[in-house]
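Worksheet: the structure to be examined is printed underneath.
Only a single protein chain was left out; the remaining protein chains are all shown in position.
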Amino acid sequence: MSLRFQRLLLILLTLVIILIAVLLILYNTRENVSYFYTPSEIDKSEIIINKTIRIGGFIENDSFNKISSSSFKFRITDEKASIPVSYNGILPDLFREGQGAVIEGAFNNNDVFNATNVFAKHDENYMPASIKEDLKDTGYWNKKYK
Amino acid sequence: MNRIFILTPLIVLLIICIFSLVYLLSGKDPNKPPSALLNKDVPIFESSSLYNEKDIIKTKDIKNKKTLINFFASWCSPCKIEHPLFFEIGKKYPELYLLGFNHKDPTSDAKKYLKDDGNPYDFVGVDSDGLIALEFGVFGLPETYLINEDGKIIYKFMGPITMDILKNEIEPLL
Partner (left out) sequence: MSSLVGFLSLVFAIGINFYLFLSRYIFKFQKQKFNLFIRFSSLLTLLSFFSLMYAYVVSDFSNYNVFQNSHSNKPLIYKISGTWGNHEGSMLLWLCILSIFSFFFSFTKNIEDNFQKLTLIIQAFLHILFGLFIVFTSNPFLVNSILVNEGLGLNPILQDPGLAVHPPILYAGYVGYSIVFSIAIAGLFQNTDDEWLYVAKKWSLISWTFLTGGIALGSYWAYYELGWGGWWFWDPVENISLMPWIAGLALVHSLMMVRGEQAIKKWIVFLSILCFSLSVFGTFLVRSGILTSVHSFAADASRGIFILLIFFIVTGFGFLVFLLKEPKKSNALNLLFINKVSALVINNILMIIATLTILLGTIYPIIIEVLYNKRISVGGPYFNSTVIPIMIPGFLLMSIAPILSWQTNKINNSKKYVLAFIILSVLVILQSYFLDFNTWGFVGLLLGFWIILASIIAIFSSYKIKINIKFFKIINPHVAHIGVGIAIIGITCSSVFQNELDFNLNEGDKFNVNGKTVLFEKIETTDEINFQSLRGKFLFDIEKNQSKEIQAGKNYYPVSKMITSEAGILHQWNKDIYFILGDQKNNEWFVKVLINPFVSFIWLGVIIMMYSGLIAVFRR
């Protein structure tokens, strides 16, 4: 192989790599990006069934319903609109009614959002009491399982 | 040609900075839900008056009127600073219900404090064990809450309120 040919080969190789990278990026930004909405931004008439999206808001009070130990129903809301969600799996640690959450999944036919992932958010502004003596009164599990 | 290559990072930098700046200035807050406490119902509480143990105030007693709830104590020096402001609020907005909660104070100290500095509150509830403060999520004194007619918390302030805060943040809500 002549020197010139080797250089040409290298340049071609580089160009091919860059081309592949650009194509990958273009393809993936179209296919593998999910849109993010708040409940009130979701227009009921424009729902695309089975398209993966994310919804951010917080868990509506008194909406949480445990169907079994691993399947749950709740509503996610932004105080203007609220959307029923069903989820199978393990809920994140910070998941509580009134707390912020982002859920990922898709709508099925009957207007229920099927979540595949639930991400909970800790609201930094909400700081409950932290006075030492009160701790004794706030037992959480109360050993009630035994 | 060479120059263009070297300029690229600067151009990319400029683009990134402009977008980030626009984003920051637009005040967008990525998917942050409203504070868990704001716009929520007032926690359920029950407290007796500092001056009369039989005089009891409950959550439903403050329904249908705007209420300003203030947690204070005689041992809390910043409370002393904001204290005179409550007289002004009371004078300016007579229809506003001023509810004070005396936090973890011996009754005698609380009474003496309100005698020396005056009592601006329509009702002074006793919270000697701090349980009401716990329900409200108070973490330090003083702390002030504004409740609307529907019994929702519409404003919360931690620390002593000042003239500025009163003018710019509380009064527009009244």
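Chains here go by letter, A and B, matching the order in which they are written, and residues are numbered from 1 within each.
We take it that a contact is a pair of C-beta atoms (placed from the backbone, for glycine too) under 8 Å apart; a residue touches a chain by one contact, two chains touch by 3 or more.
Remember, it's a predicted structure, so these values are computed and weren't measured experimentally.
Contact residues of chain B toward the unshown chain are 3, 6-7, 9-10, 13, 16-17, 19-32, 75-78, 139-142, 158-160. In the full complex, chain A touches the hidden chain at residues 1, 3, 6-7, 9-10, 13-14, 17-18, 20-21, 24-25, 28-29, 31-37, 54, 56, 66, 68-70, 72, 89-91, 93-94, 104, 121-122, 124, 127-128, 130-132, 135, 138-141, 143, 145-146.
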